[in-house]
Structure formats: C-alpha cells, structure tokens
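Only one protein chain is missing; all other protein chains are in place.
Order of writing sets the labels: A, B and C. Residues in every chain begin at 1.
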Amino acid sequence: MSERRILAIPGPIIFEPHVLRSISIGHLSHMSSEFVWLFAEVLGGLRRLLFVDDDYKVVVLAGSGTLAMEAGVSNFIDKGSRVLVVSNGVFGDRFVELLSQYPVEVDVLKVDEPGEVVSSEKIFSKLSEEDYDLVTVTHVDTSTGVRHPIEELGAFLKDKETLLVVDGVCSVAGEEIRMRDWGIDVVLTGSQKAIGVPPGLAILWLSPKAIEKLDKTKGKCAPYYMNLCRWLSIMRSYENLKPKYFATPAVNLIVGLHESLELIFKEGLEDRFKRHRILAESFRKAMVEIGLKVMAKKEDIAASTVTAVYLPEKVQLSSFLKGMLKRNVVVAGGIYPEIKDRYFRVGHMGPANANDVISIIAAIERTLHDLGLKIQLGSGVGAAQEVLAKHEY
Amino acid sequence: MSERRILAIPGPIIFEPHVLRSISIGHLSHMSSEFVWLFAEVLGGLRRLLFVDDDYKVVVLAGSGTLAMEAGVSNFIDKGSRVLVVSNGVFGDRFVELLSQYPVEVDVLKVDEPGEVVSSEKIFSKLSEEDYDLVTVTHVDTSTGVRHPIEELGAFLKDKETLLVVDGVCSVAGEEIRMRDWGIDVVLTGSQKAIGVPPGLAILWLSPKAIEKLDKTKGKCAPYYMNLCRWLSIMRSYENLKPKYFATPAVNLIVGLHESLELIFKEGLEDRFKRHRILAESFRKAMVEIGLKVMAKKEDIAASTVTAVYLPEKVQLSSFLKGMLKRNVVVAGGIYPEIKDRYFRVGHMGPANANDVISIIAAIERTLHDLGLKIQLGSGVGAAQEVLAKHEY
Amino acid sequence: MSERRILAIPGPIIFEPHVLRSISIGHLSHMSSEFVWLFAEVLGGLRRLLFVDDDYKVVVLAGSGTLAMEAGVSNFIDKGSRVLVVSNGVFGDRFVELLSQYPVEVDVLKVDEPGEVVSSEKIFSKLSEEDYDLVTVTHVDTSTGVRHPIEELGAFLKDKETLLVVDGVCSVAGEEIRMRDWGIDVVLTGSQKAIGVPPGLAILWLSPKAIEKLDKTKGKCAPYYMNLCRWLSIMRSYENLKPKYFATPAVNLIVGLHESLELIFKEGLEDRFKRHRILAESFRKAMVEIGLKVMAKKEDIAASTVTAVYLPEKVQLSSFLKGMLKRNVVVAGGIYPEIKDRYFRVGHMGPANANDVISIIAAIERTLHDLGLKIQLGSGVGAAQEVLAKHEY
Partner (left out) sequence: MSERRILAIPGPIIFEPHVLRSISIGHLSHMSSEFVWLFAEVLGGLRRLLFVDDDYKVVVLAGSGTLAMEAGVSNFIDKGSRVLVVSNGVFGDRFVELLSQYPVEVDVLKVDEPGEVVSSEKIFSKLSEEDYDLVTVTHVDTSTGVRHPIEELGAFLKDKETLLVVDGVCSVAGEEIRMRDWGIDVVLTGSQKAIGVPPGLAILWLSPKAIEKLDKTKGKCAPYYMNLCRWLSIMRSYENLKPKYFATPAVNLIVGLHESLELIFKEGLEDRFKRHRILAESFRKAMVEIGLKVMAKKEDIAASTVTAVYLPEKVQLSSFLKGMLKRNVVVAGGIYPEIKDRYFRVGHMGPANANDVISIIAAIERTLHDLGLKIQLGSGVGAAQEVLAKHEY
C-alpha cells in the first residue's frame, strides 16, 4: 500500500516530510556541542509551547506517553498520598490502573456516559470535601474525543497545595494550554501526537509548585528510570550547554522534535490552535450532515485534535475500517469498553490540513455508500466546506 | 509552506515517499555490481512498461524531457530528411522549433483550436500524399490536456518505412502505450511525470525498425551527448551485467526509478491505467458540475494524466493560483499562447489518488467561492464522488 | 562540522545509512498489517540473534537501555527477594543504585580495580554460601571495556532456581551470546549500540525459567509501564499477526531495527562476531604499540565492542578529545569514578569496519603527536594492520 495514504488515527499521525527526513541524521553524539545546542533549543521551545518561562522545567525522556503518565504521577506522591482521578474515558481510567501499583489512596470521579466530561461542579464539590495531594485529569481523552475544561480546574486549585496533573498526550500543540495562567502543575505528553514527531519521546513540564513538591518527595516512589530529580539535573545541564549523562537520550527523535517545533512556531501558536478548531468543527459538521453521531455530547467539549463518531447501526466496524483503508485513509476503531465496536475515531492534528479532512470525509461518504447506506455523496464535504469557507480556509 | 501541500502541476508531481527516500543513497559507484544489477532491472522494467521485449531497446540519460525529444528525433534523421510534425499544442510545436536547428524539411499539421487533436483522417491524407522519414506526435500535450489516438497513427504506419516518434513525456506510466502492438518506433519521456521519479532522467525506447534506422544514420546528426549508437552500446553492456562508461549516469535518480517501477508493477499496469482514467473522469465531471469548461473537446481525447480547465471570465489566473496555494494545492497556469492566462492545468498522475483529486476539487470550490463566484460548495466533489463510487474507489 | 566524522563513542554508534533512511518512513500505523508483519519479523530476528527459539520471549519497549535494566530486574523480584550484583564497573554499580529503590536485599561482588572482572570462583563461592533469587551481571561494562565470562556463570546457575540477568547493552549483536546453551534467563539491551539502531528502544529476552518466575511475581514490583506480563501479551499478539495496544510502540525505530537485523543476518552472526573480535584486537595492539595502556587487564576479558585506554600522564582528557574532534573522530571520555579524566573510550561495534578503526588509530597518533608526545606516526596503524592482514581483512 502506498505510503501516501492518510494516517488519520489519533497518533502516530501524519508527519511533516521535513521532520521525517531530519531524524535520519547519523553520527550525532548526545555529548556533542551540536546536540547540546539543539537540545537546549528544544527545551526552550517546549516551554514556549505552553506559555511558560524558565521557572517551569521540562523533561524529555525516551519512552511512550504511558511512561510520561507514570512519571507524571509517581514522582509527586508519598506513601499514603491521596489522589483524585478525574476520568472522562479510557485514558482517565488508565491513571487508576497505574496508581493501583503505588501505595496511595485513589478516588475516582468518572463520567456516566462516554462523550461527557465530569462537571467542574462535581469536581469542586469533591475537592471541597476532601484533601488530595494530586488531581489527575486527561485534557483530551483519545477514547471519546472530549476535551476537559482544565482551566476551570486549574483556577480552582491555583492557590491550594494540591497538584494538578494534566495528561496532555492528545492535546499539547493542538489545543491551547496556558500552563501558568491556568494553574497547571504537571503537563505530560508523547511525541507522536499533535507535536508531530514519530513515537518514542515522553515529555513533561513541571510548575514551580511541582518542583517544590519534588524536592520533598525526591521522587522516591518513582521508578529509577523515571525519577525526575535525576532528570531535572540532566536537563539543567543541557540548558547550561553542558552535556551530562544519565541514560542515552533518543537523539534522532529529539532532532525531529527540534524541527517540528520550528515549524510549529513558524505557523504561530494562535494560528495553529485556530486551524485545529476549524478542522475539527468542519469534520463534525460533515459527520452530522451525513447522518452520523459525534460522541462528544456538546460542541464546547468536543476536542480539536480527535473526533469519535458512532457508526450507523447496521455497519460493522471491521468492514468500515477495511473500506476506508481501501480508500487510502486509516482511521481507528473504538477503545471505550462495551462500545468499542460501535464507533470510530479520527485524528486531525499536527500537520493535518483542510485537504486531509476533506479527503477523510469523502472517503467516509464513499465507504458508507459502498456498504449500502444511503449517503448523498458530497453532502458531508459540502458541510465541511461551508465551515472552511467561512474562515477563508 | 508545508511540504504536505498537494503538488498538482503536470510535473514534477507528487512522489512516493519511498522513492524519495531511495534517492538519498550515497556511496554507490556507477561501476559497482550493485548498480549494474539495479540498472539492468530498470531497463527490463522499462520495457515491460510499454509491453515490449528484448528486441526493443531502452536508453536512460541524464537530462530533461526536452533532451529526450531532441535525442528522439535527431538520431533518426539525415541531411534532407522529411519530418511531419503532428501538433496538438505547445509540445507539438516544440518539435518544429527543435527541428529548425537541423537540416531537415518539416511539415506541420496543427490543430485549429486548443483542446482538439489533429484528426487521423487529416494525417493519413497527408501521409498518403507525401513521403516522410519521420512522424512526430505528442501523446498527451501537457499544454491542453488532450490525448492523441496514437494507436491509429501507428496502425497506419506499421508496415511503412516512416518512423513514428511518440512524445510520451506526459503519458508514459499513466496512459496505456502498447509500443509493439500499436506500431510505435520511438517513445520518449522524462522521469518527473507519471513514471514518478524526481526530474533529471530522459528515457527513450526504440523499436527494431528504429534501431535499424539508427544503424544507417549512425546518429551523425545528433549531438555528441545524445548519440544513441553510443548509448545503446552502454545500455547493452549494463544489461549484460558489465558496467561501461560513456558519461556518468544519474545514479541516484536511477535508484529512484528502480523503486518507482517496483511500485508500478506491484499495482499492476491495468489497474494503474484504470486508476488514471477514473481520477481524470471524476475530476472533469467535478469541473463541469461547478460550471467550469474543460479544454479537451471530447471525452475520448481527454487525457488521464492532466486536465486543462478554463477559468470563469471574471477570475484572474494569478488570484486563482494564489488562492489555491493558500489552500495547499499547487496547480499550474496555462502555457498555450494567446490564452495562457485564461486557463489552469491540473496534473493527476503517478501516485495521485482519489484523496488528492477530491482535495484539489474542494480547494477549487473554496477558492472560486472566495473570489466571489457562486459555487455550491461540495457539488463538484459530489460529482467526482459519483464517478469514484461507481468504480468502488 | 561534517556529519562524516567517525562517531567512535560506545553508543550511539555509526549507523548504516540504509537503517537511517528507513526510520524516515511516515504514515505507518502501529495497528497496520504492514507494521504487524514487520514487528513479528523483528521479534523472530531478535531470537535468532541470541540463538533461541519460540519458548524464549522477546519484548521491545520505547525507552533507553537503563529502562531495560530496570524492567529486567523489577519484574522478577518480590518483596524481600535477594539479589547478587556482580559489578565490573559503573554499569554493574548502576544495578545496585537501581535496586535500592526496590524492597529487596542486595549483595555486591565488585572488582578491586577497573579493568578486572569479578572471578568466577569468587562468584561461585558466594552463590554456594547463600541463596539468591537473582544474579545480575554486565556482559560488557562500557565504563572499562571488560567482558564478563557469562557462560561460566550461566553454566553454574543452569539447574538452579536463581535467575541470571545479563545486561547486554554493550554486547548484544557485537559479542556472542548463546542464551539457551549458556543458561541465561534474562538478556537486556538498548538499540543504539551493536544492534545498530538510533537510541530509543529497550529490548529484553526472557528464558522459559524467567517466564515461569514472571507468572509468579506477575511483575507486581515493576513499574506500570515496565510490567512484562502486560508486554508479553502485546508481543504475543503481534507474533500472531494481530495488533494490540498497550502503549504506542516507537514505530519508526522498530522499522530501523528490522532493517538492521536484515543487514546483521546478511553478514552472518559468526562473521559479525569475528569482525568485532579482530577490530578490537587490532585496536588494542595499536594502542600498545604507541605506548598506551589498555584498561582491560587480560586479553580474554577485553571486550570486542569497546576499549578503554589510559591517557599518557601529561595529556589532559579535554585537550585530547578536542584534538580528536578536530580530526573528525569522536571518542568518549572516562566515566569510572576517580579516574574518569585519565582515560578515554572507543566504541568499535555495529557497522564499524577496519577503515574506521584505522582512521581512529591514525587520529590518535596525530592528536598525541600534536600534544607534544613522541609518537612514531604510522606505528600504531602498522600494528593494527598486522592483525587485520593476518585475517585477510
């Protein structure tokens, strides 16, 4: 099959050819002055991405987003710590499973149905009742395509001791996150989503409050490899343009991250977030127009990076995915338990553009048509075009 | 601008990422056994592409399609030779200009209007009246998007002495050419079109009749660099797995050609030509649906590789091109004299797929809409979808 | 500085251009059938690399070698487990530090001086005295360039319950490891060393005995991300050609691993190990010839992948490294505490060939000469040439 198919799953995503070429670099030592400069620039760029300054620290590790999740909580707990997990879907639940390996008490606030987010009222009420050391929340839950209003949660916790840990795996670089203004203490992500680099990097941002906490915990509950005390000292050294070794960094992927960040800032953060919003809106409008139901229950919690869509009753997921693949579009099946065969997910983030979204919609139209549904071909695209045209896209 | 824009000009086209990566190879001597094997396979593959066997010879030169044109005629003429040029557009005329540097007599049969092809009757009548050593014809004239019925011309000349030279620059690997069955003596092309390799290779196929002629002319009218006697001996040597030097071949691009041919045969020639036909038809249907006029005057002479479309009266070419570029689609302006600012050209060949064509159409819709035209957004795409869906694309 | 410099540190190493190009692939879903096939082949190839069959399991994780170390021990312990660490240098000691985060009892047998390995007698005696659940040993300690005779240790433990965990970060694919015959239970490595893939993959092999142990521990002491029960089920699924998701694999690096393994088997394991031995021997002979002292105290414990060499007294490490860099050769400084500024380390593994080794030696000669030492230029190279010539290299 052609490499020209559109990879529209929620990660790994379509990557910029320039970024892909850049990771082919060889002969680059992690201790070389070239790499040191480049890594220091990467760390600076990552801060800029979340609108924070030098008092916030960034760590880049070889590993996946799940590793970032584990590092993002295990470093900030002590034996007996109390954690509140706000779960809007599979990746919220993952924190519960993950934390069950740690000697902490975990409470969970979970949505009643997929497509919702736990209401801020419910969370605030819980937080008023009980003391927590840590609150975790998934900014965009990839399993349902909802976006949590983390800014509300952040505002609530800002002056409290409780740390707010945001899983930004499916949001960073696609959704706006103003880490400082919004009062967030830990943000974590993986490279293969909206940040636009092949999978293999786990990235974490820490607020001064998080760093203070780390000074106390010393990360002693965290796995050896994920101890952020150790890593902060490594990162600090690179930022001071001195290489320092703990474990070999994924040099080539970090080069890719450097190039991707450069492209991100060339586009401009505002324009980038706007593009994600418009693409997502046009995609949702198209789905509705052709008679499909978007999982996110309200527009204001629908993510800009990924959309989950219910399949028509009589359409089997496997036939649908196969039909899409035949049309050179790769979308993902569901992963929310119980209903995972009843919906599909489309990623539209990173370098995704209007051409991709239009092609995906058109392929959905033809696939469903081919599977016997009555679809007015072009209607979904038309609805998307209206949104795009309104914004002169 | 993102490298992810759709390059929809009639060459260079969108290339397969795999082909692009392959040309980055280093450290490959043109005299090495690896290259010899690879080049021999390329020569074999090129024959297969035109449905011919070992009695037909292929030559691959560093140079552009124009160089292929010059090599394709200059080798088969003597002082005083008579050449009939069948011209359906700019690239037909180019043969006239080119031949004016050679000591030959040139007659031209030219279309009255862009979008037509010279009728076979007219050509046969001319050929019956006068003797020609050479007839040249452009299979697909990139300037107007028409395809000449070369099989009719070939059938007519099959048992005559006259050589039929077909400029396949914009057709080889996108349009069917059965070189032997159709009685064609010389086919020439460039790498950057439907054959799917970055620009820089000129490729020629010679029939036994052409080779016989070359034995007589010795290519003495041809430029030194383009003398096919010299090159045939080089190619023969490579096919016998012995490297031989005349001028350094464009090693990296030939590696790309090897990979592209592999992908072409993996798809299958029948499927490939069918894909080109369907994409072209869907594109034309879309243009008509949104009220634009395709230049090719009849469906059966409309090329499968490139389409020329008249702009609405009030739309300026430069604004249109700019609007398309903003939407990450690169199309070409006109090049047919007098009307070159009144139409645009879209290439849909090589690895182009339905997703590309849909995106291009949608971008045309939005661009025209943005320029103030009344376009029902989605209507062009809908018409294209009908064609695609009919073929289960 | 040119990318053509020789990267002669003990990882990341020089990579094959073909492997580097391969990781630039885009548009490859970790759930696609192409990736599934490729990953299944990778897992099979990795077994072959250590001479084992299907009853041994392999796990490939996004992460560094240090992560592999942590996964390699944490999964096989219970609260109160007893671990014997055999330490020949910094990476042996790292196990001690790492295990200090776990609720286990650790005993250490450590070399008296850098350049030695702990004698088998000493280890056997300790193992006879006390019961251990786990013994860890570093096959090649990158800090000193010694190779432990792990086959002796394996033979001793073969029929006992104690698991033998071998850190093969600096040996796998460069030094022979017959995992089954030698009675080894866990081997772990990283991608950026002799296996020849840019950094970012952690790889582990488990023997049936290790798997049995894992069935008991359930990996409950291991970090969530490193729990091998979870990962074995993912790997099993891929081997059965069904994709399964736990955490996004580092798709691009795994593609690189696929290509690197292909090159490794094309060379042949015997030839590969022999090449490493000869290159290492020629390098050591050269060092001795120019008057430098190799750290490894005996030839039979000198590693084939990396060599540590003491600097002459009056030469400063920083000047030496700078001089080498100027000559386009990147070597590493020391990392063994106390003496880290008194020696340098040279990696000669993976695709390294005689040309690299000769160039490195010649650059050492010129650098030392330039720093004022009396060096007979060419003498070191001559000594190396003798070794190479003896083997018709």
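The rule is short, and it goes like this: a contact is a pair of C-beta atoms (placed from the backbone, for glycine too) under 8 Å apart; a residue touches a chain by one contact, two chains touch by 3 or more.
Owing to the predicted nature of the structure, the values given are computational and were not obtained by experimental measurement.
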Missing chain: touched chains present in the view: A, B, C
Touch criterion as defined above, residue of B:S24, B:S120, B:S237 or B:Q376 at the omitted chain: B:S24
Option from C:V146, C:A280 or C:A354 whose C-beta touches the chain left out: C:A354
Omitted-chain contact residue, chosen from B:G183, B:G200 or B:G323: B:G200
In chain A, positions touching the absent partner: 17-18, 21-22, 24-27
Interface residues of chain B (partner: the chain not displayed): 1, 3-7, 9, 11-12, 14-15, 17, 20-21, 23-32, 34, 61-67, 70, 74, 97-98, 101, 190, 192, 198-201, 220, 223-227, 245-253, 330, 332, 335
Touch residues of chain C, complete complex, unshown partner: 2-4, 6, 14, 16-18, 20, 24, 263, 327-329, 351, 353-356, 358-359, 362-363, 365-366, 369-370, 376-386, 388-389, 392-393
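The definition used in the following text is that only the chains that are shown with their structure count from here on.
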Chain whose Cα centroid lies nearest the overall Cα centroid: A
Chain whose average C-alpha position is farthest from chain C's own: B
Inter-chain centre distance, chain A versus chain C - centres from mean C-alpha coordinates, in Å: 34
Centre-to-centre distance between chain C and chain B (centres being mean Cα positions), rounded to whole Å: 53
Gap in Å, rounded to a whole number, between the CA centres of chain B and chain A: 45
Shared interface positions of chain A, touching two or more other chains: 3-6, 14, 17, 20, 24
